[in-house]
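Apart from one protein chain that is not included, each protein chain of the complex appears where it belongs.
Let's look at chain A:
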Amino acid sequence: MSNVDVVVTGLGATTPLGGDVASTWDAMLAGRSGVGHLTQEWAGSLPVRIAAQLAVDPSEVIERVRLRRMDRSEAMAVIAAKEAWADSGLADTDLDRERLAVSFGSGIGGAITLLDQDDILEQHGPRRVSPHTVPMLMPNGPAAHIGLELQARAGVRAMASACATGAEAVALGLDLIRLGRADVVVAGSTEAVIHQLPIAGFASMRAMSTRNDEPERASRPWDKGRDGFVLGEGAGALILERADHAIARGATIYARLAGAGVTSDGYDIVQPDPECRGGIRAMRMAIEDAGLTGSDIHHVNAHATSTPVGDMGEIKGIRAAIGSHPILTSTKSMTGHLLGAAGALESIAAILALRDGIIPPTINLDDPDERLDLEVAAHKARSADIQAAMNNSFGFGGHNVALVFTRA
């Protein structure tokens, strides 16, 4: 436990369900799927021809010349961060930029830029490769663009822990404020890899759903018919702020970021530990860090990606670390799996569930796996009095991150 309280004072997102937090949250509560057919020419030959693409393309938000110097993941990051920043009200303050840090990651980085520029190299030669290529594909690009946009000078940190990236970037933000390195941190993550090579790679691992005829029903965490994850894209950003700083300026506080747990499996490069031992340790660590016990956690926005093994391991883990009482959901049933951005978006969903007392649904849970012995907000959003909520994120490489948010 730390004696420095950290709160969330701003949220931003661009997702398959909406171009901002409000539209995304409304769509989640309505149980809408953001998954659709891939109509791009390259998709025709792939075994997977569905994905959850952005509801609002960055070209509708960012000016054309600026956009051509940014990878899609960078553009999304800037869109989400700007919304969060405006939401926090910090733009109207004289915040010392040497006390503003960025902790923002991506699971894969500027893959679309890399692949597009490789096409240009092969077809037209090296001279035609864009001089913007390197800053567009570097994995710290999204964090750096946000730092530039907001003039953050307390360090720009770029997290990379696959599908745990978003949550781990938030955990790092918590550390930075507790350690006194910054008063405010823009934390979150972005992912934009809806492209034939990443899809082919995940499909070769047999990790993705091939329910190509029913895109809206393809992402079905905990359902017997689940056959893999559905790739999504987007970004989520949270403004983390030292509590006394936020209170002194009269900020609207969404929630308290009360604790974080970060562990690693040492088990396999991609397979989740079926016993979820690292996940259990991360959850317990986060709960203890928050000064709580398992019985205090009322809601978990689970990692549950709709894969046969991972979904059930996490159930065991939640039961062991928290108990049988929390109400779960997997918003990935609607958004698809945003990979590195998942933890940021799902933290936002957990925070809003906490604030509004309503848990967004897990759609498509028509025929639950019999090993699912915990309560899920299936099909429809459910009202609940939540005092503390957890977000879990696990990633290839054996990364496990749990975050605990409590009422402001």
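One rule holds for everything that comes next: a residue touches a chain if its C-beta (ideal position, glycine included) is under 8 Å from a C-beta of that chain, and two chains touch if they have at least 3 such contacts; residues count from 1.
Here is the rule we use: contacts and distances are computed from a predicted model.
**Q** Quick one: find the hidden chain's UniProt protein name among "Glutamate/aspartate import permease protein GltK", "NADH-quinone oxidoreductase subunit J", "Chemotaxis protein CheW" or "Acyl carrier protein".
**A** Matching the unshown chain against "Glutamate/aspartate import permease protein GltK", "NADH-quinone oxidoreductase subunit J", "Chemotaxis protein CheW" or "Acyl carrier protein" yields "Acyl carrier protein".
**Q** Using the touch definition from the top, which of A:His37, A:Arg128, A:Arg206 or A:Lys224 touches the missing chain?
**A** The missing chain is touched by A:Arg128.
**Q** Please pick, from A:Glu41, A:Glu63 or A:Asp92, the residue that touches the omitted chain in the full complex.
**A** The missing chain is touched by A:Glu63.
**Q** If you put the missing chain back, which residues of chain A would it touch?
**A** Here the touching residues of chain A are 63-66, 68-69, 127-128, 130-132.
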